[in-house]
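Here the complex is missing a single protein chain, while all its other protein chains stay put.
So that you can tell them apart, the chains are marked A, B and C in the order they are listed, and the count of residues begins at 1 in each.
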Amino acid sequence: MTAVPITSAPVVYKPSDYRSDLKPIWCPGCGDFGVLAAIQQALAAAQINPKDLAVVSGIGCSSRLPGFLQTYGLHTVHGRALPAAIGLKTARPDLTVMAVGGDGDFFSIGLGHLPHAARRDLDITVVVMDNAIYGLTKGQTSPTSPRGHVTKSTPYGQSAQPLHPLAIVLASGASFVARGFSSQPKQLAELIKAGLAHRGFAFIHVLSPCVTFYDTYKLYKELVYNLPDTHDPSDLDAAMHYAVESERLPLGIFYRRPPLEPLPRPTPKPFDTQAYLNRFRA
Amino acid sequence: MTAVPITSAPVVYKPSDYRSDLKPIWCPGCGDFGVLAAIQQALAAAQINPKDLAVVSGIGCSSRLPGFLQTYGLHTVHGRALPAAIGLKTARPDLTVMAVGGDGDFFSIGLGHLPHAARRDLDITVVVMDNAIYGLTKGQTSPTSPRGHVTKSTPYGQSAQPLHPLAIVLASGASFVARGFSSQPKQLAELIKAGLAHRGFAFIHVLSPCVTFYDTYKLYKELVYNLPDTHDPSDLDAAMHYAVESERLPLGIFYRRPPLEPLPRPTPKPFDTQAYLNRFRA
Amino acid sequence: MIQKEDVVIRVAGESGDGSSATGEMLAQAAARSGLHVFTFRTTPAEIKGGPVMFQVRASNSPVRSMGDAVDVLFAFNREAWDLHHADMAPNAVLLYDPEEFDLPAEFTGIAYPAPIGQIAQAAGNRRGKNVAALGVVAALFGLGLNKLEDIVRAKLGKKADLLESNLAALRAGIEYAHQLAKRDPFWMESTGEHDRYVMTGNQAIVAGALHAGVEFFAGYPITPASDIMEGMAAMLPQIGGGYLQAEDEIASIMACIGASYGGKRAMTATSGPGLSLMSEAIGYASMTEIPVVIVDAQRGGPSTGLPTKMEQSDLNIALHGGHGDSPRIVLAPASVAECFHLTVWAFNLAEQYQTPVIVLSDYSLSFRTETVEPFDLSKYPRIDRLRPNGELAAKQYRRYELTANLVSPMVAPGVAYAQYTATGLEHNEFGNPDYTPANHAIMTEKRWGKLAPLQHSREYVRRFGAERAKVGLICWGTTAGPCRGAVYLAGQEDLPVAMLQVQMLSPLPVDAINEFLEQVEIVLVPEVNFQGQFAKLLQAELGIKVRSMTKYTGMPFSRLEILRQIHALHGLAEPVLA
Partner (left out) sequence: MIQKEDVVIRVAGESGDGSSATGEMLAQAAARSGLHVFTFRTTPAEIKGGPVMFQVRASNSPVRSMGDAVDVLFAFNREAWDLHHADMAPNAVLLYDPEEFDLPAEFTGIAYPAPIGQIAQAAGNRRGKNVAALGVVAALFGLGLNKLEDIVRAKLGKKADLLESNLAALRAGIEYAHQLAKRDPFWMESTGEHDRYVMTGNQAIVAGALHAGVEFFAGYPITPASDIMEGMAAMLPQIGGGYLQAEDEIASIMACIGASYGGKRAMTATSGPGLSLMSEAIGYASMTEIPVVIVDAQRGGPSTGLPTKMEQSDLNIALHGGHGDSPRIVLAPASVAECFHLTVWAFNLAEQYQTPVIVLSDYSLSFRTETVEPFDLSKYPRIDRLRPNGELAAKQYRRYELTANLVSPMVAPGVAYAQYTATGLEHNEFGNPDYTPANHAIMTEKRWGKLAPLQHSREYVRRFGAERAKVGLICWGTTAGPCRGAVYLAGQEDLPVAMLQVQMLSPLPVDAINEFLEQVEIVLVPEVNFQGQFAKLLQAELGIKVRSMTKYTGMPFSRLEILRQIHALHGLAEPVLA
């Protein structure tokens, strides 16, 4: 006998139906609040039953997000949201699977998993809250911090160039690539909704400032602009061009192509131990 | 007193001066022989004193290469050649540092380190022997194996798309990006020589077939061609375009820009423990 | 003709010269004719070429180790003689190819020349050399003669064009042997046919996992575990399971954790370097109480070490790899049959106790073949994790409910009203982060306490030998094989020796061990690692003092080595094998 809910689920889900009772630990003004709200909006727009959604994350301020949603959540270890999400989606294709987290989580310790996730092109929606800083550990330089950035961990300025996450994801063959801004939650919700609708690997890079350790609100407000209407999201070269742009920060859908067609696989049959063992008869 | 060699070093180094007495464990016909020869050629062309060169690798057939050279070598663990090379180069900028290995090593388990190495742009020359297979573990699918590739580890065909290593390295901001072919050792030696001369991160992707588990000699011979003379290696968009090409395989220098200018750093002074401790006086 | 109790035949040559194939077919022939078989092989460090050997021990009684010394050495070339003659028993027989080298002057025992290349060539194709060798050996020592043709046929499979010349080579080899004047005592004809399997340890692990209902596998290639992954790659798509060749071992186990969180039975397989990399994730599974099965096929360490040698040196990291107090179950099979047995139970225990389970195999077990009695599958039920039952109210689901036995109902996504977030942060019954001192104490006790009953279990020890004895062996993993051999040999000498094989290393079955301790005076703990890791575990857990006996050459113990130590502890002279 399996578990039975005592009342039936509501027929229409409101954004607030996705919210748990846990109060976010985020600082007042943190960009992640906007992302949480946008995710709730997108989920409601897509009318995803909370019981059929699992949100996987790593470690960081942003990675605490699953706990603030009234859905299934898997708050893993630092940098490992993607392989856990891939295992979950492979084992449970019936679920909607999202992976969320921060720039440290996805682009530093977890970077080894990102291109592999992209090239597998499973139906997973990824939302990275990039504040170009390590929030939870109190303000060290991250892979997206600008060159010369001064923090406690790089007091003489970060010597490496910043990564362009969207360029890497595009180079890895992702089928849906977009960028949003936590201060523009309506557009962000649209992008996440489009990502959820996409049947392959959907990657949404979100500018989500950290008010406490690297307040980029003003900066980003100056730099962001919407991709021109003329931009053709099926044009990989153009998408790549926008992805490496750093003087200004384009928002919108950079790239979209149909997901990979699955390769033919055998029709599953139940396993018969005895028949299998007979192969080994002396 | 430090160690003293009993005879002085030769004034001119021949390719054979870089060869150790260890007999390569490679199968007869393995592409890696060509790469080893090309590296020796390039080192001789650059007249690098073997005592001032350290070659770092991970684990794989290809990663055994350092032991076959009469230079300093660091045969690390699977996937970790780059961070070890970075540590070595940072600590010992006077040395010439190379990192070598296979596609599994650099593009599967080690992929998390590659973009970070590229964006740091240290003076390291990387040679990846890509045979699109796991040689040492006897023939499993690798991240550069084509989609649908059938091996013992993917008997129903590899479902993910292959990675385009050069695209990822370009997207990560590498300053020198090239591709060679083990069957064209002269060109390959030239590329490695150019990489050694480049003062930033030089990445050389080498098609180096595995005769035993995935013999691609014929295939590659058909697919390779030299980048046109008209290709401008300072054009990132063009380089990226060639990098994602998979129907044919361009060889040559895809991209080159001047390495990053180092950021200003304080002038070093000797450490004085007592002066330092005085900061903590009650 | 005297019939020896068992015979050890070693075929040695160069990788690619067919010597291993000869050994493999010989083992099959012996098994198919009803003998018990135990094989052992070495692999060269080179990818191609390099010296190899394939050894078959065959007997009419069960065999549990590779044997002590070689009774018959078939040297395909001079190097094979150089490398292996030191392992020959005093009265051993040498077979050699006179085309390759002359009978070494220093060898004074019984030798038969076997010009297998010539025999095969005369039969039509020099490449049938290995089949000719098969014929010679089988005919000389009575091993499964009536099965040889079938085996050659199966081996050649689709290469029908080669069949004729190979069968001719086989017959010529047999013929050649019959014309030799047999001067040795070895003759191993079977006393009857039996329905047995011939499997490697890796194959038995794959079979066990499939029987246990594995639904997801993720892995990364590594010797000697790769063919577990390859077995899964072949089978899971056929039965609707999920399979993933991951980008590394961290991704492998994290994918398994994701799948298991999704309600599916998940497994990965690796060797030492991969297990090291999995340390953090195993701790996460322990903390979040997510079932997962991890096979570690141990090889020589540390680091890349000796990838093609056996060692039992990953016990410490299996027990302790992971920061903090992170419980897990650790099992270790000693034989191919136990690979099946313990893999099934690894899944059941993982599910029942909601914790990671590590199965410690080793290189020798991974690749050796043994004859295995058919399993009574009715004794291998499938135990599922506890799932919430009855009515659920919104936001009331307690994932980490403090039940009487401390195992909590675990829901899989898809069930309404039971949504929760699994976190590696310390958490309360609802799964919400909670770092208060009282909560950390309670939850730590929960994670450990749920496993505590296993300490009293008697399911995971095997007791052999005398009821009471001066010397009691306690051992784990494949060292149990030579230990049983030593106990048997001691029994032959009327020397009572007791033995306890511990199959579960964590939690340690302390009741059974304490009982055994009552029955013996001296506890001897043989194992193949430097530190005496298991001996120290016994001391740590039981507060006792044991005698550690270690070997760290990358090779398993022989039963004679252990018997020698038993003799020494009794003040007896060195044992001599009849």
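Note that a contact is a pair of C-beta atoms (placed from the backbone, for glycine too) under 8 Å apart; a residue touches a chain by one contact, two chains touch by 3 or more.
Not measured: the values here are computed from a predicted model.
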item: Omitted chain - touching chains that are shown; value: A, B, C
item: Sole residue of C:Ala31, C:Val52 or C:Leu275 that reaches the chain not shown, by the stated touch rule; value: C:Leu275
item: Full-complex contact with the absent chain, from C:Gly67, C:Gly301 or C:Gly472; value: C:Gly301
item: Touch with the omitted chain, as defined above, among C:Asp71, C:Asp97 or C:Asp314; value: C:Asp314
item: Touching residue (missing chain; options C:Thr444, C:Ser457 or C:Gln519); value: C:Thr444
item: Residue numbers in chain A that touch the chain omitted from display; value: 25-28, 59, 61, 77-79, 104, 108-109, 111, 134-138, 140-141, 143, 152-156, 158, 212
item: Touch list for chain B against the chain that is not drawn; value: 1-7, 9, 20-22, 49-54, 56, 59, 66-67, 69-77, 80, 82-92, 94-95, 112-113, 116, 265-266, 268-271, 273-274, 276-277, 280-282
item: Residues of chain C in contact with the chain not shown; value: 45, 271-273, 275-277, 279-280, 283-284, 286-288, 296, 298, 300-309, 311, 313-314, 316-317, 319-326, 423-426, 433, 435, 437-438, 440-441, 444-445, 448, 529-531, 533, 536-537, 539-541, 543-546, 552-555
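Here is the rule we use: only the chains that are shown with their structure count from here on.
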item: Chain centre separation (chain A, chain B; CA means) in Å; value: 31
item: Chain A residues counted as touching two or more neighbouring chains; value: 112-113, 116, 265-266
item: Multi-chain contact residues (two or more partners), chain C; value: 237, 247-248
